[in-house]
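All protein chains but one are shown at their positions in the complex.
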Amino acid sequence: MIDQALVHDFNQSRIQRHKKDFEFLADQLDQKGFDIEQIVQQLAEFAVAIPSWALGTGGTRFGRFPGGGEPRSIFEKMEDIAVVQSLVRSAPRVSLHIPWDEPDDPQALLDFALEMHLGFDAVNSNTFQDQANQSYSYKFGSLCHTDAAVRQQAIEHHLHVIEVGKQLGSNAITVWLADGSNFPGQLHLRKSFERTRDSLIDIYSRLPEDWRLFTEHKPYEPAFYSTVVQDWGSSLMLAQAMGERASCLVDLGHHLPNANIEQIVARLITAGKLGGFHFNDSKYGDDDLTTGSIHPYQLFLVFNELIDAQYDGGLTEAPAYMIDQSHNLKDPIEALLQSVMELQRACARALLVDRALLSGYQEENDVLMAEMTLKEAYETDVRPLVREVRMRKGGSTDPINTFRRSGYRKKVNQVRTASSSYVPPQSL
Amino acid sequence: MIDQALVHDFNQSRIQRHKKDFEFLADQLDQKGFDIEQIVQQLAEFAVAIPSWALGTGGTRFGRFPGGGEPRSIFEKMEDIAVVQSLVRSAPRVSLHIPWDEPDDPQALLDFALEMHLGFDAVNSNTFQDQANQSYSYKFGSLCHTDAAVRQQAIEHHLHVIEVGKQLGSNAITVWLADGSNFPGQLHLRKSFERTRDSLIDIYSRLPEDWRLFTEHKPYEPAFYSTVVQDWGSSLMLAQAMGERASCLVDLGHHLPNANIEQIVARLITAGKLGGFHFNDSKYGDDDLTTGSIHPYQLFLVFNELIDAQYDGGLTEAPAYMIDQSHNLKDPIEALLQSVMELQRACARALLVDRALLSGYQEENDVLMAEMTLKEAYETDVRPLVREVRMRKGGSTDPINTFRRSGYRKKVNQVRTASSSYVPPQSL
Amino acid sequence: MIDQALVHDFNQSRIQRHKKDFEFLADQLDQKGFDIEQIVQQLAEFAVAIPSWALGTGGTRFGRFPGGGEPRSIFEKMEDIAVVQSLVRSAPRVSLHIPWDEPDDPQALLDFALEMHLGFDAVNSNTFQDQANQSYSYKFGSLCHTDAAVRQQAIEHHLHVIEVGKQLGSNAITVWLADGSNFPGQLHLRKSFERTRDSLIDIYSRLPEDWRLFTEHKPYEPAFYSTVVQDWGSSLMLAQAMGERASCLVDLGHHLPNANIEQIVARLITAGKLGGFHFNDSKYGDDDLTTGSIHPYQLFLVFNELIDAQYDGGLTEAPAYMIDQSHNLKDPIEALLQSVMELQRACARALLVDRALLSGYQEENDVLMAEMTLKEAYETDVRPLVREVRMRKGGSTDPINTFRRSGYRKKVNQVRTASSSYVPPQSL
Partner (left out) sequence: MIDQALVHDFNQSRIQRHKKDFEFLADQLDQKGFDIEQIVQQLAEFAVAIPSWALGTGGTRFGRFPGGGEPRSIFEKMEDIAVVQSLVRSAPRVSLHIPWDEPDDPQALLDFALEMHLGFDAVNSNTFQDQANQSYSYKFGSLCHTDAAVRQQAIEHHLHVIEVGKQLGSNAITVWLADGSNFPGQLHLRKSFERTRDSLIDIYSRLPEDWRLFTEHKPYEPAFYSTVVQDWGSSLMLAQAMGERASCLVDLGHHLPNANIEQIVARLITAGKLGGFHFNDSKYGDDDLTTGSIHPYQLFLVFNELIDAQYDGGLTEAPAYMIDQSHNLKDPIEALLQSVMELQRACARALLVDRALLSGYQEENDVLMAEMTLKEAYETDVRPLVREVRMRKGGSTDPINTFRRSGYRKKVNQVRTASSSYVPPQSL
C-alpha cells in the first residue's frame, strides 16, 4: 500500500486548485439542477474488482516484453492491488483465477487480504489450458467435449473453483469457455452447445445457495471458426437453462465489429439476466486495451444504460464489475489506476444525465435535443468530481503522479529479482 | 410461362451430354455409398418462395438504373415468377408484400395464380415507409413508437396484412421492422424494445390458429445507431414472448461482419425457433446480391445445418425459404433463375455429406478428416444432379440459356411500355 | 439569415454565465501554459464548407420521411446555409453539386451568394446517376466504362462542372466515383482501374492552373463487390498519376470496419497528398450521421493529426473541409449547426494538446503519459472557448437554441409549400 501520509501530502499540495475547480463544477451543476453532494455519494459507491492476473506484463502470441518488478506470487499480486486501491479507493476486491493463483493455504491468503483491506470478488475457472496434473486434455473442448470423461473433469474443476472461492468469501463464479472449433465440420454445432448446456446445468445444480454464476460470451479467439458461447444470445440461452442465479457477463471486447454493446446491455437488463462486466477497450478484436482508451463515448453510453436502469428499477441487483486487460506495454499498476479513473469518469458523466429531460425529448421524438442531453453530460469536465470522491475516501487526487512519486515500482524491482522468468498468464 | 415445348426441345438438344454426366456422377456417388435416386428425390422436395418485389430493377440510395420490361402490376409480376418456376420448378410460391402488391380483388389474384400454377407463401408487412392514406408517420418507429396511436396503427396494418394473406391461402406472416434510432439518446433502448414486444404479442394474439409469425432481425439500415430487433438474440426473445407459433427468420445479409451464420441457424434449431430464411449474399452489409455469389461455401454450410437437423429430427417443421435480393444490374428473372440454381446446388451438396462418417470423425476429434468430409461433398460437381431434378420436374437443364432463347424479355419490353416510370420498391 | 439583433440579444441574456465560464477556462489553460487568446485566434480560422445537398431531408433506399420546409431551389438552399453561417460563423462557403444544383444563371447565383455573405468551395460532379438528357448510361460505370464513348461523356461532364465552378469562383473539384461491380467477374479489376486513371489524367490535363482536383475513395456502396477507388491506396495512385495539384479526399465514413482513419490522414500527409475531408460519423458503413455523434474521440484524433502537421510544417496547404451528411431524422439546419459546433470543439481540443510535452513522452516511450497528454486536452470542457469564438465573430453562443427561437423553420414551412414533392438527392 502507498503510505497514507504521502497521499495526503500530495493532495494538500494541489488542494487550492482542486477546491477552485470543484466549486466551479458544483456551481455549474447547481445551475442545471444537480446537487453535487448527491452525485459525490452515488459515485463513491462505484467499485470494480481487479483480476489477479492483471498485475504482470501481458503479451500476445508473438511475444512478451517483461516490464520488471512483476509479482511472483498471489501475495505480491495482492500487494500491488492494495497499492491500486490505496490510491483510487474504488477497487476493493480481487477476482481470483484458479489454478493460476490458487492459494496453498486459503486461510493465509484471506488473512493477508484483510491486512491489505481487500476482499474477494467472483472467482474464475480455466478450462482453456491443460494443467500438469490433468487426466484429460482440453485441446478439443471442455464442457462441450464429445467424451463424457473430459466433461466430467471440467465440471469437477468448476466445483473445485467454487470450493476455493467459498473459503475466501467469494459468492460468484465467472465461466468463460474457450470451447469451439477452428474448421467447419470439426464440431457438431448443435450437439456441442447442448453438451455445454447440460454440463453447466450440472455445475449450477451444485452452486451454493447464495452464489451467482456468470456465463461470458466471446465470438472468437482462441477458436477461429466457431465458439460455443459466441454471443449474448447463446449466453442468455445458457443462463435461462440454468436458473435464477445464473446470468450473463459482458466483456466489452467480446463482440463482432460494430456491435452496439450498450443495446446488448439493455436487452440483458430486460431479460433480467445482466450479471456483470469485464471492462477493457479495443479497436479490432479482444485487444484488452485500457478501458476508455479507444471509445470513451461508448463507455459512457454503457454506463448510461446502467445508471438509467438503476434509476428506474430495471436493475435490481448491481452487476459485478471487473477490469480485464492485458498490460503489454504499460506498467500494470499504472494502467489499472488509469482504468479505474476512466471508469469513475464514465460513471460520473452518466450520473450527470438529466433523465427527466432526456425522457421528455425521447417521448416527443426530439432526436437532436435527446442526443444533446447526453452530450451535455459527456462534455462536462468531471475530473474535479472524481478527484473529490477519491480524496474523501482517502485516495489520491492524481493517482498516477502519486504512484510515480512513491517509488513503489523501483522498490519492488529490487526485491522481485526472479521476475524476469515469470510468465504471467494472458488476459481473458 | 415459358413454352413447355421450347424447354423440352432445349433439354433434348443437350440430353446426350447430360446423360453421360449424370451417369458418371451416379457411379461416383454409388462408390461412396449414395443412391443417386434417393438424392434426386430429396432434392426434388426443395422449394423456395419468390418475393413479389424482386421482379423489378432495384437500386440504392444513390440511384437506380431501370432495365426495361419491368412488371407494372402484381399480375405481371406473377407472370414473371411463373417464367422462373416453369424453368426451375422449385419456386412454386409467391411471397406478397402489402401494400406494395396488395390486390384490389384478392379472388382475381388467386384465380390468376392458379392459372399460373403458383401459390402464396408468407405475406410481408411494411411499417418502414409512410403510405399516402396513413394517419401517423413511422418516421420515429412503428411497433416501438412512444405514441400508442402510432403503435395501434402499425398493429392494425399487420392484422390487415394477415387478412389479405388469408384470402390468398397464405399461412404465415414475416415481420421485419426498421424501428430503431440514428443517434445515442434518441430511443430509450429498453422501453422501445418492450413496446415492440407488447405490440407483437398483441398481433400474435390475433393470429389465425393455423398461421405462423416470423420475426426477422437486422443489425442496421435504415437505422444507423440502434435497431430494435438487431440480432437473433432479440428476435428469439420476441418469438418466445409471443408463443409457440412465433419463430425467427434469418436473412443471410442481416449480420455483423464475420458472424458465423450457420451457428446462429444451429442455435435457433436448438431453441426450437428456426422459422425461415431470406436468401441472398453480401460482402459488406445487406448488399442483397445473388445467393451464393460471394460466399458459396457459407451457403453450403448453412444447408449442411438444415439437412443435418432434418436427418436427426432436430427440425420438425421445414423452415420457410424465400429469395430476398435487389437486382440492380442483372435482369431480375435471370438473377432469380441463377439464385434458385445456386440454392439447388448448395442443397444437393449438403445432401451428399456422409453424415455417419462425419459424426464418427467429430466424436473422435479427427479435425482434418471431419473437415474433409464436408469438402468431399462440396468439391463434387453436382450440376448433373440438379439438372436431372429440374428436367424430371419439367424444367430446363439450363434455365438461363433457355430463358434467353425464349425471347420473353424482348416480348414484355414491347408490351410494358410504361415501365420506365415504374419505381420498384427496394429489397428488404 | 438570422437577425443579428436576435443573436445579440440571445448572447447578452447568457453573457454573465459565459464570461464566468470563459474566465475559468482561461485561468485553467494559463496554468498549463496556454494563452487562451492565441487559441481563440487559431480556432477562429477554422472553416468548413456546406454542401448544397445537405439542406433537404435525406433518406435511405427504404424510404424517406420529409421534414417540411425543404428548400426548393439552390437559392433557398443558400438562404438556409446563410442561416447556419450567421449563427456559427465558420461555414462561409457552399460546395455545389452539378447537376443537382446547377444554376441557370451563374452570375445571378454569384450575386445572391455575395448578398448572403457566402462563397463557393469545391464543386462536385455526378456520374453515379443518369440524367434525363444523357446519351449514355452510367449503369456499368463512367470513367471506368469499357466503352470509350461513355468515358468521354463522363470526362466532358467533369469539364463542364469545372466550367460552372470557375464562373462561381470555385477553385477545386471533388471527384467521387461510384464505378465498381456487384459480382466477381463483372469488371476486369485491373483494366477498369487503368481506364479510370487515364480518364482522370485527361480531366486533370484540362484543369485550370489555379485549381485542385480531389479524388475520394469509398470501399463499397453503391457497388457491392468491388469499387474502383476503394481505399486511400488506390486514391493515392490516381492522385500521383495525375500530378501535383491532384490530391486525396478523406470521407470519414468511407472505410472498412475498424480502420485507423487518423493514420490514413498521417500517411497522406507524408505523401504530400492530403487534399480534403468530408465530415460525418458512422457506426456501420457510410451512415452519414452527424459529425462526432458516434466516435467523438476519433474526430479529435483526426484533428490532432491535422493540427500537429500544421504545427511542424507537414501540411503546407490547408485541406478543404466539408460536412457530408444525410439528415434523415433531424432538421437539416439544426444538424448542420450541431455538426459545425462538434468540429469546432474537436479542433479546439486538438489545439490544446501540449505538443512539446507529447513529443517528449513519445521520444522516451512513456506510453501512458503520452496517451494522457492527449486525454488531458480531450477531457477539457472547451465549450466556453468555442462560444467565445462564435460570439466574437458575430455568431451565437448557443446556435440551436437561437435558431429555434428565431422561428425560421416555421416561417419557411409556410412559404415552401411545394416542398412535400421535393425529393432531395442523397448524401455522397
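Order of writing sets the chain letters: A, B and C. Residues in each chain are counted from 1.
Just so we're on the same page, contacts are C-beta pairs under 8 Å (C-beta built on N, C-alpha and C of every residue); 3 or more make two chains touch, one makes a residue touch a chain.
These numbers were taken from a predicted model, which means no experiment stands behind them.
Chemist: What are the shown chains that the omitted chain is in contact with?
Modeler: Looking at the entire complex, the absent chain's contacts are A, B, C.
Chemist: For the chain left off this view, which of C:L96, C:A122 or C:L301 is in contact with it?
Modeler: C:L301
Chemist: One chain isn't shown here. Among A:S293, A:Q362 or A:T380, which residue touches it?
Modeler: Considering the complete complex, A:S293 is the one touching the chain left out.
Chemist: Among C:F10, C:W53 or C:Y225, which residue is in contact with the omitted chain in the full complex?
Modeler: C:Y225
Chemist: Mind listing the subunit B residues that contact the chain we can't see here?
Modeler: 17, 21, 24, 28, 31, 257-258, 260, 283-284, 290, 293-297, 329-331, 334-335, 338, 345, 367-368, 371-372, 378-381, 383, 400
Chemist: Taking the full complex into account, what residues of subunit A touch the chain not shown?
Modeler: Within subunit A, the residues touching the omitted chain are 59-63, 65, 128-130, 137-140, 178, 182-184, 186, 219-222, 224-225, 257, 282-285, 287-290, 293-294, 326, 328-329, 426.
Chemist: May I ask you to list the residues on subunit C that touch the chain which is not drawn?
Modeler: That gives, for subunit C, the contact residues 139-140, 146, 181-190, 193-194, 219-220, 225-226, 230-234, 236-237, 256-260, 262-264, 266-267, 269-271, 297, 301, 304-305, 308-309, 314, 358-359, 361-365, 367-368, 370-374.
FYI, only the chains that are shown with their structure count from here on.
Chemist: If you average the Cα atoms of subunit A and of subunit B to get two centres, how far apart are those centres in Å?
Modeler: Spacing between the chain centres: roughly 42 Å.
Chemist: Return the distance between the CA-based centres of subunit B and subunit C, expressed in whole Å.
Modeler: Centres of subunit B and subunit C (C-alpha means) sit 39 Å apart.
Chemist: For subunit A, what residues touch not just one other chain but two or more?
Modeler: 257-258, 260, 297, 367-368, 371-372
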